[in-house]
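Got a structure for you, written out below as structure tokens; questions coming shortly.
For this depiction, one protein chain was excluded, whereas all remaining protein chains were kept in their positions.
On to subunit A.
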Amino acid sequence: MTPTGQTLAATSLLRFATAGSVDDGKSTLVGRLLHDSKSVLTDQLEAVEAASLRRGQQTPDLALLTDGLRAEREQGITIDVAYRYFATPARRFILADTPGHVQYTRNMVTGASTAQLAVVLVDARNGVVEQTRRHAAVAALLRVPHVVLAVNKMDLVDYAEPAFAAIAEEFTAYAASLGVPDITAIPISALAGDNVVTPSAHMDWYGGPTVLEHLETVPVGEDPSAQPARFPVQYVIRPQTSDHPDYRGYAGRIAAGVLRVGDEVTVLPSGGRSVITGIDALGEPVKAAWAPQSVTVLLADDLDISRGDLIAPAAEPPSITQDVEGTVCHLHERPLKVGDRVLLKHATRTVKAIVKALPYRIDLTAGLAHVADPGQLDVNDIGGITVRTAEPLPLDAYQDSRLTGSFLLIDPADGSTLTAGMAGEAFAGPAAAAGADQEGWDF
């Protein structure tokens, strides 16, 4: 019997990303998560079996479940981020399945940008390799709150604890040094099914959760009341009908924190002040709303507010700046150079900007060494940047607010997305990580 009633009761939603090198067995792990949680349906499995047979494989290749595009099947590789959906009695999951090749760092950055958790795979025989360090660094850079190290192919090292312990220790030390606040290492065999969904019979020495158990119990979100509110205005709602002659509401999705009726707020970048008189939560008036709800906010004063403005608590506004400093991951085949004229999209505002400096490139594998004055950033490069914007922006540090501390650079000529940027320091560092733990919102 399928888990009907229980699956229906699931309420919370966890977004997570997976990353691994080509032969680490990531597709097998994802296939097994989907298969063993009964999320693969009969017709999908039949299609995989038929395709496997056509390729001369005797057993169904679960990796085929996730290779969607013709080019990917023909070349036996994954090109793009694929999104998977599954549910268990405890929770709903959205999985961003990202390819692990060197040249696809941009895909992992993309998948990690919305993830609350990242699963990094390593092969137990190879241990922590260059790619593993790269994946840990991307998770740390994108401030993914929870990281799981899945040490795969334990069956090929005789399920030996010392092999696992050495890899777990090396990885944990590295990720912690980058400021990853929560790291969990799990010994698995995706092929045999050990510790993916069901506990392994071969590793008595491991007393922790299976991968799925961990996914089901890890906290989904941060406590919004611990952060100052950030409300980028998307759209102004003015019905101008006889029923609502004077209604003027500011529609948006709360990017961080909690908004309450009665809050004194400031509207940025103009700096005008007012008080929240009403919050409309998609048809229902409420006293308070929080991230990531979409709401419409009513203010006491008739200020000149339009798309692109940011509403924030008068007591805790973000800083206003025209000089954006931060870290970028370059996403486009065309290199990014000093002097490039671009568009910068931050929250709901897009402004003209000039790349003023590219002070260093970060080598994600060699101890995060800074390579000074790289001249340009190529696709998949990560480096420091200074951008001058034509208009002031209300900008948070990315470490304080992922949605109001992030930005895109866009090519004004053809509209391509060039670069993903994060304001402020690239990595939290171990001290900051310890601090985050003590504050206790790692519930």
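Here is the rule we go by: contacts are C-beta pairs under 8 Å (C-beta built on N, C-alpha and C of every residue); 3 or more make two chains touch, one makes a residue touch a chain; residues count from 1.
As a working rule, contacts and distances are computed from a predicted model.
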Per UniProt, the name of the complex member that is left out, chosen from "Sulfate adenylyltransferase subunit 2", "Oxidoreductase", "ABC-2 type transport system permease protein" or "CDGSH iron-sulfur domain-containing protein": "Sulfate adenylyltransferase subunit 2"
Of A:Asp158, A:Asp243 or A:Asp304, the residue in touch with the unshown chain: A:Asp243
Option from A:Pro219, A:Gly278, A:Pro359 or A:Gly424 whose C-beta touches the chain left out: A:Pro219
Among A:Val129, A:Ala165, A:Ala192 or A:Ala251, the residue in touch with the chain that has been omitted: A:Ala251
Touching residues (missing chain, whole complex) on subunit A: 1-4, 7-8, 10-13, 41-44, 47, 51, 65-71, 73, 79-85, 87, 92, 94, 106-107, 109-110, 113-114, 219-221, 223-225, 234-235, 237-241, 243-244, 247, 251-253, 258, 280, 282-283, 288, 290, 292-294, 307, 331, 343, 345, 348, 402-403, 406-408, 410, 414-417, 420, 441, 443
